[in-house]
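One structure is given below, encoded as structure tokens.
What you see is the complex with one protein chain gone and the rest in place.
Lettered A and B in written order, each chain numbered from 1.
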Amino acid sequence: MIESMKAGTMTSERDSAKLFASLLIFWIMLNGTLAIDTLIIGVLACLAITYFFRDSLSYLTDFKMTPQAFVAAIKYFFFFLKELVVSNVRIARIVISPDLPINPGIVKVRTKLTSPMGRLLLANSITLTPGTLTVEIEDEWYYIHWVTADATDIEAATNKIVAGFECHLEVMYG
Amino acid sequence: MQTLLDIIGGILLVSGTTFLMLGGLGLVRMPDIFNRIQAGTKATTLGTLLTLAGIGFMHPEWSVKLLLIGLFLLFTNPLSSHVLARSAERSGVDKTPKTRIDAFAEDHGDPS
Partner (left out) sequence: MVDMLIYLAAALAGIAFLMALYRFVKGPLAYDRVIAFDVMTIITITCIIMTAMITGRGIYLDVALVYALLSFMGVIVIARYLERSS
């Protein structure tokens, strides 16, 4: 996962600025104040971190700054929350039922996304929705452990697991 | 008004800890490591998020910090379960006999 992410990383001023902004927002939320002394410490710390880790990724690295992308991000968030609750209830029902109706398997799926950050978010979303767990990523291929493996061939599994998240992430990251 | 918020918060709190308990039950009942990761870490993630939301209703002045803890869990939990699953798969841990297909072992040869 790390190896495949490094290949597509591009160093640029813009990415550094985005990393700095997300760090500073995190700092302000953590402190909960806008007092001038905490702000100065935060700016200094964030500058240092941005300088030393300018090759690393942040969640905004490949984000397209277009209105469609923001709308897609909001839609993606709510779709994700819905999936999280629905699949949690499904797993809970499996755990409660006495005969434990599981049907596990590791399936292979393929993604259309090209940006490393989009791929990382897709993998994280797949992992967070219960029932599916990303085991390994190799370029565009994901190996996914599935508690109820209904479809074992690549096309059908891709449609069932990946397609819902992918259509939003494609607009956000490309 | 305050009591209404408290009651909503209490109900969210109880549903969150119910999911925590189901996650623990899944951890005990599931037959192999991958299924345990699935049942254990995911159910507890939703449980913790619901609990955070419930406490946010009870103490609205803490909601920014609670949101921060929730976002942090949301971003780190899938990473740790992914790293664990990858490490288990690469070192060839035995899977339950119920397993139907193992595309990873087919493509990479049996690691054990």
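Please note the rule applied: contacts are C-beta pairs under 8 Å (C-beta built on N, C-alpha and C of every residue); 3 or more make two chains touch, one makes a residue touch a chain.
Quantities reported herein were computed from a predicted structural model and do not represent experimental measurements.
The hidden chain, counted over the whole complex, makes contact with B.
Residues of subunit B that touch the chain left out of the display are 3, 6-7, 9-11, 13-14, 16-18, 20-21, 23-25, 27-28, 33, 36-37, 40-41, 44-45, 47-48, 51-52, 55, 58-59, 61-62, 65-66, 68-69, 72-73, 76-77, 79-81, 83-84, 86-88, 90-93.
One rule holds for everything that comes next: only the chains that are shown with their structure count from here on.
For the pair subunit A and subunit B, the distance between C-alpha centroids works out to 16 Å. Within the complex formed with subunit B, the residues of subunit A that make contact are 1, 26, 29-30, 32, 84-85, 87-88, 91-92, 94-96, 100, 102-108, 123-125, 127-131, 133-136, 143, 145, 147, 149, 152.
Listing the residues of subunit B that touch subunit A in their complex gives 19, 22, 25-26, 29-32, 34-35, 37-39, 42-43, 45-46, 64-65, 67-68, 74-75, 77-79, 81-82, 85-86, 89, 95-96, 98-105, 107.
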